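One structure, as structure tokens, below. Some questions next.
As you look at this complex, bear in mind that one protein chain is not there, while each of the others sits in place.
What follows is subunit A.
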């Protein structure tokens, strides 16, 4: 009786151990960058969410230009990515949508060399197609009754919005301070707000559902995108090749097509 019980116990313990190890291994394998599982020699790029469309294309072009190499992406908010990198995520390249998250990574000693500005982005006013509210410039956003979404000041698009509004001395009370630029854009797409300050690239990506109103003050809050090879890169050579490719003519053409400006 007691022998059967102890055998059962041992079996249960073994199962628990196996399941735990398997679960941990699975987590590692499917985590950002693919970890050790499957991705082999792939270059892991942590890139700002706003680079999703263009970097996916650039990654494919890079793989085509360099047979045998592979690139995998982890797209998220730059600050979240910076936190992941500083907590030891196995990444090769970091492309941030603003200097602040890049500074976090450099200060923690996780960057290999100086980050380089590779593109710039600036704000436009996103409105419903046909601009039914008749928004012509920044000052119109302060009109009573007009519902405006901004990004929260903690995220780059919100900081940029604060800078342009302050510079233009426009005071407005937004109905919401969104967690990221896509959130602000979604509120315009759904018709919940009349206007939102978003990046030109985001407005262009959603061109079917939103119209972009350019405004002069936007030049006062241009956002620098930086890219760097990481100090603990598992594939430093591939990482350097990818960064070089991002700054080459074909990649610049893709980025320009998405609405980014050259530095």
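Here is the rule we go by: contacts are C-beta pairs under 8 Å (C-beta built on N, C-alpha and C of every residue); 3 or more make two chains touch, one makes a residue touch a chain; residues count from 1.
Note that contacts and distances are computed from a predicted model.
Looking at the choices "Molybdenum transport system permease", "Heme exporter protein CcmA", "ABC transporter ATP-binding protein" or "Cytochrome c-type biogenesis protein CcmF", the name in the UniProt record of the chain not drawn here is "Molybdenum transport system permease".
Touching the chain that is not shown, out of A:52, A:66, A:179 or A:261: A:179 (per the contact rule at the top). Contact with the chain that does not appear here is found for just one residue of A:51, A:138 or A:155, A:155. Those residues of subunit A that touch the chain absent from the view are 5, 8-9, 12-13, 16, 20, 77, 79-80, 83, 100, 147, 149, 152, 154-155, 174-179, 183, 186-187, 190-192.
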